[in-house]
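Shown here: the complex without one of its protein chains, the others still in place.
Read from first to last, the chains carry the letters A, B and C; within each, the first residue is number 1.
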Amino acid sequence: MQRIGVFVCWCGSNIAGTVDVKAVSEALSHEPGVVYSINYQYMCSEAGQNLVKDAIRDYNLTGVVICSCSPRMHENTFRKAAASAGLNPYMVEIANIREQCSWIHKDMPTATEKAIILGRAAIAKVHLNAPLMAGESPVIKRALVIGGGIAGIQTALDIADAGFEVDIVEKEPTIGGKMTQLDKTFPTLDCAACILTPKMVDCAQHEKINIFSFSEVEKVKGFVGNFHVTIKKKARFVDETKCTGCGECTAKCPVKGVPNEFNLGMDNRRAIYIPFAQAVPKVATIDPNYCNMLKNGKCGLCAKVCGAGAIDYKQQDQFVEREYGAIVVATGFNPIKLDQFDEFGYSQSKDVITSLEFERLTNAAGPTSGTLLRPSDGKHPHTIVFVQCVGSRDTSGCGKTYCSRICCMYTAKHAMLTREKYPDTDVYVFYIDVRSPGKNYDEFYRRAVEQYGVHYIKGMVGKVAPRADGKLMVQASDLIAGEQLHIEADLVVLATAIEPDKTARPLATMLTASMDTNDFFTEAHAKLRPVESPTAGIFLSGACQGPKDIPDTVSQAGAAAAKVIGLLAKDKLTTNPCVAESNELMCNGCSSCEKVCPYGAITYLDKEFRMPDRTTMVRRVASVNPAVCQGCGACTVACPSGAMDLKGFSNSQIMAEVDAICQMK
Amino acid sequence: MPNEVKAFKPKIVAFCCNWCSYAGADLAGTNRLNYPADVKIIRVPCSCRVNPMFILRAFQRGADGVILCGCHPGDCHYTTGNYYARRRMTLLFSMLDYLGIEKERTRVEWVSAAEGAKFAATMNDFVETVTRLGENKRLEDLRCKE
Amino acid sequence: MQGMMIARAGELLENGTVTRVLGWQTGEFVYDITPAVFESAEELEKGFVYNSFCGNNLSKYLIQASRKEGKILVFLKPCDTYSFNQLIKEHRIVRENVYIIGIPCDGKTDGEFLKAKGVKGILGIREEGDNFVVDTLYGEKTIAREDALPERCRNCKSKKHMVYDELMGEEGEVLDSHRFDMVEKLEAMTPDERFAFWRSQLSRCIRCNACRNVCPACSCEKCVFDNPQSGIAQKAAADSFEENMFHIIRAFHVAGRCTDCGECSRVCPQNIPLHLLNRKFIKDIDTFYGEYQAGEDTESRAPLTNYTQEDVEPSIVYTRGGNN
Partner (left out) sequence: MSDRLKEQVLRTSGVNVLKCMRCGKCSATCPSYDEMEYHPHQFVYMVEKGEIEKLMASPSIYKCLSCFACIERCPRDVEPAKLVEAIRLMVIRQQGQNHLKPGQIPEMLDEELPQQAIVTAFRKYAK
């Protein structure tokens, strides 16, 4: 018989407000095996923990039940407390009487009754608990960063600077991500390329960083400290090791009409191309959809002009297998498609553009070499209308329900820069709310209004109608003046909502990292563990976790790196002792468990058994590798004989809980 | 005073996977979303840990409804656990139905860690359904008592 | 047939291919067939029988027998070969230690079954065309095969052997059986009718465990119902729920592994149609996850240890049409 101590927490009034904690500790004190029962204001406080520790020593407790908040909150706290008092930490069970009782019920007798039942279930389970010892598994001292935008770059640099090897996998031919397409950055108006490209070069030159550009993650196996990743290096038909990035090929390629994705299709590139001048690695890539040589074998000009002999039309996708201790997701974002927002006329007029397109139009390396010209006729626009919240904060199903967070600030930046360069333009910004909570952000926005004379109008644009003469008729409401405005604009810029990159969802499945309904990666705790995924060993950097501007992305990237460094600095990880275990005497060796194990933790061995008639018989039995097993329990149900059981969540423990809950009539 | 008929309070056992649904239940609590106290949650590491034996045992001990909550298919913390759970439960529920047991007493619902509201709504709905069905007698009565 | 089998078995013993023969012998009555191991030609002559009562599926006995020294000869009817394959898939039988002779089968009758049809004092049986001729104390009685066959043989799923080392007689074909007719009939009932049906059936269970003990899929080293640590161990019914639980769990444990050999129903002393539980799972698996016949091969993944991302949701149980 166990000697069990019960500790009921008030959690201030969080629990005690709806649950009669004294009645609970009194009722539970009469349960079999309970030798000590007490209630206290804050069990998780130091004084509360000391109560537990003292009781363990004074009453020789072999089991502890804490009736408190969710075990997801403080299970570890109490396990540590128990351990420090000499009790095996896995002899502690938590009855969740806060999140799953006091906070959802209003009526005290009902909530108290339920709390007692939950307490009984925990006591019933503790009776069957056995001390468990955590095992150890080694840590591979290399990190993988998926995505080579500013988030991935910063994380990789920080990890590498701490002395650990880092691989960056980037699906595009160059690292740099969205930031390479930006012109200036708020709130200081630095040139994006000027602050980003040195970091890209640092990555390329860092002896600890290895860049897999034009590559994708194909398969992920393993677990924290021991991930096995297959990386697909897509065929770029150019030998990376030979190409010098001289650009001879891209100048000579006869296929000229390929829409240039770097400039969002506003100008053209060749079939063999280097995305932009500062690309890292500066290596050409052949687009097989357009290259004549790859399509029909007629051309081969680039191979002829390449002095380095780097062109390889026969190149195939390559698969590289690498091992990592930690994985950082930095897959970033994209603007949404505007198909659902035809009222803004994006598909009808070339002069209705997205903000990212506007960035390219004002960038010196862009299609207009930095002069702001209308895409339709190449003339200077004189009236520009910026529309905010296009597709953001939209619950109608057309757009995204969340605030995209970066639009207010970049729109202020666009409006300000336009007025600075072209003081003769009229600039209108239609806003619902201006959100500028960052450091120096509101001052920045106010400068656009006060110093640069941008017309900020509270209200939304309802319709943009292109007129035959090329003007855009903008119909909008001015809510403060109480009028409907009709503006003849030359250019309309839509602050398009952003969404996670499409590759994030399949990646999350591979990583078994959870996502929210918008396909943003979920963090382990919204406030306290913002850069970790709930899946151990997976970390989050940048906009893959939620919309973020550059300063926030860089801070998060550094935070993720710090977490990775903390992990890689360990030589060994203690493993979860709640793993499956096979009882050889009962095992049939049927392989059902092995089939459902996602980690390949189960192997079979032939073992000799003594039979009742004193003969021996060799039987095939399952054996679980506790370092690999993650404790899901799939095998326990696949096993018909019940030979496979899960420590900490055994068949008899769960059934004891079921019995305790169902007992009350 | 005539004896008042005591309103039927069903006994509901909810198995919740540790990573999604248990967290979803916690979120329902954090957001103070109400659902009946008849629901008692048992934490399991994954929906695939739930053995049909547990469900039958609950009914044997007088539960009126059993619900299993796990991560959405594709989101399992252990990659594939809920896919197996889905097959097992589909077959088990179909069998119970085949035996003439009210099929509404069993349910599987996928609740993510972000879906506190869904958790509460699911529980409200399930309790309502089971309350309407009344006490669970059939599984027990499948064999005549005498 | 019996003569041919004894002769061939004798040869194989003689030339050392096998050291033992797994077959059938009669018990107290001629229709009372039990599996038996024979180690010499003399023993075979004396005891080996093969007739229309030999319904017993011998595959399960190979779990133990194939682990002993030397090779064993076994005679398998087509439906027994499915069980054999399934056990091979589950690594329960040492294939190298078994020599299989596939024998044809036109359906096996059963002593109790004949007695229920009014055939008393049975002394022997032989097959003549489409009839069984039963030798009784009261003279010969002829009974049409159709009338004397139990359900599992009337709805025979296959006359083809899935595995053998040597074949006696003609190889048959996989048949288009009507084995799911009764399941469909039950599914078409209202829940109340189904409940009444199963209550009338399961009420008769005496928990003798015969169904479990004969079942080639129920071959655990230790059954959960016998294991005190499992939490659901039970020897005798402590409450009325236990038989229900036993039969549901048993059917679930063999789901996807049951080859539908029908031994459970054959041996049930209370004549409970237990195969209808197993067939329900087989039918559901076929509908939900695609046709699957356990024991057809030794490699494929069983439906319950497999999945697809597009599997139906459990809610299909509420939404599918009819009275289902």
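Here is the rule we go by: a residue touches a chain if its C-beta (ideal position, glycine included) is under 8 Å from a C-beta of that chain, and two chains touch if they have at least 3 such contacts.
For clarity, every value in this text was computed on a predicted model and none was experimentally measured.
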Which chains here touch the chain that is missing from view?
A
Of A:Cys389, A:Leu491, A:Met515 or A:Ala560, the residue that touches the missing chain is A:Cys389
From A:Asp54, A:Asp107, A:Asp190 or A:Glu343, the answer for touching the chain not displayed is A:Glu343
Consider the whole complex, including the chain that is not shown, and state which of A:Ala47, A:Met133, A:Ala251 or A:Leu479 touches that chain.
A:Leu479
By the document's definition of touch, the residue of A:Arg3, A:Lys22, A:Lys252 or A:Lys458 touching the omitted chain is A:Lys458
Give me the chain A residues in contact with the hidden chain, please.
343, 389, 393-399, 432, 458-463, 475-479, 482, 484
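In this text, only the chains that are shown with their structure count from here on.
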Which of line, ring, star, complete and other names the graph you get from chains that touch?
complete
Just give me the whole-number Å value for how far the CA centre of chain A lies from that of chain B.
30
Just how far, in Å, is the C-alpha centre of chain C from the one of chain B?
36
Among the residues of chain B, which are close enough to touch at least two other chains?
52-53, 57, 74, 80, 84, 88
Could you check chain C for residues that touch two or more other chains and list them?
224, 231-232, 304-306
Listed in rising order, the residues of chain C that touch chain B in the complex are 186-187, 191-199, 202-203, 205, 224, 231-232, 239-245, 248-249, 251-252, 255, 277, 280-281, 284-285, 288-289, 303-309, 311-318, 324
Of all residues in chain A, which touch chain C in the complex?
585-592, 595-596, 604, 617-620, 638, 640-643, 651-652, 655-656
What part of chain B is in contact with chain C in the complex they form?
52-53, 56-57, 59-60, 73-74, 80, 83-84, 86-104, 106-108, 138-145
